[in-house]
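Missing here: one protein chain of the complex. Every other protein chain is in place.
Our next item is subunit A:
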Amino acid sequence: MSGAKTPRKGGRGSLRGDLAMLRSGRDWRGRALAPRGYRTPGGGAAGYGAGKAEQKTFPTAWARTPAARAVRNVLQRGVLKQYAWAKTRPQIEGLDLLESLRGPAIFVANHSSHLDTPLILGSLPRRIADRTAVGAAADYFFTSTAVSVTTALMFNAFPVDRYGSRRSGVSLPAELIDDGWSLLLYPEGTRSHDGWMSSFKMGASRLCVSMGIPVVPVAVRGTFAAMPRGKALPTRTGTRLVVRFGRPLPPQEDESITDFRTRMLRHIAALWSEEDLGWYQSLRAAHEGRLALPEGRTTALPLTSTPVEQGKPVAEWRRVWEATKPSMGDGRRRVWRND
């Protein structure tokens, strides 16, 4: 029998080999992503452990009570922000554009790290941050009670069904907006595997268009280098960490959900490339369509230092290479190009 043979150290049959096999494809909590090809009975693709029998939506209303908000304020401002800022020294830009923002809005950002949410919430003025709820993947953050409670309390998170398999009568995000809450959503649906952006799902733009509220584009750079998937704590790298807010964009009259989504994506790409091109050139590049945007299942980085042919696959190492490129210059914001 194969099991009776003396196992090679670290090889198949050894304890280390078995452990390596078990760990393969699983996160630190031992959970594996459902393979892409797996469809849940509801017709959606699946996430962690998805496809299990119907799950009830975790209640989060308690996390928006005054008491929970007070606790959250202490945790977020007193602990989380202090730690994140000490470790990453982020540069925050564009807050002046939010001064005129009144009432609920949807903040949408590119997403490549668990660091994104604390950085964005920590950057926002308190009057906005205190009234902002964060959409968090129901199949990831709301599968165990302990993690659900922590996530809801710490970030004022509410569960988002990113695969459309849960059925509930009333949309919770719409209810929140009706109650005057702003939302922070990541329309890519998941953290980037390689630092490149994926195409946006429709949910955020649909909400904006149907509720008639503005979207605030947010570009986050450097978090993939500082704390990518699989890392539990941030590290300081040569890549500068920037959170850049754009001007609130209300949906235009007769603008379709798809068009609004594209506009949202283009603005985030422009904010993202402002780091390299400067403010004005980034606007021009976006206007002239020179920034690469993700399409379908193809990921993209708005600007790359090496040539990338549109629509052609790029080797994984090159994608990571570009996404972790060290920042150049003195770090000051440029309005005009240097050349």
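The definition used in the following text is that a residue touches a chain if its C-beta (ideal position, glycine included) is under 8 Å from a C-beta of that chain, and two chains touch if they have at least 3 such contacts; residues count from 1.
Basically, contacts and distances are computed from a predicted model.
Peer 1: The chain dropped from view, which UniProt name applies: "DNA polymerase III subunit epsilon", "Lactate racemase domain-containing protein", "ABC transporter permease" or "TonB-dependent receptor"?
Peer 2: "Lactate racemase domain-containing protein"
Peer 1: Taking the entire complex into account, which one of A:33, A:147 or A:174 touches the absent chain?
Peer 2: Residue touching the chain left out of view: A:33.
Peer 1: Pick out the residues on subunit A that sit against the missing chain.
Peer 2: Spelled out for subunit A, the touching residues are 1-4, 7, 12-13, 15, 18-19, 21-22, 24-26, 29-41, 48-49, 51-53.
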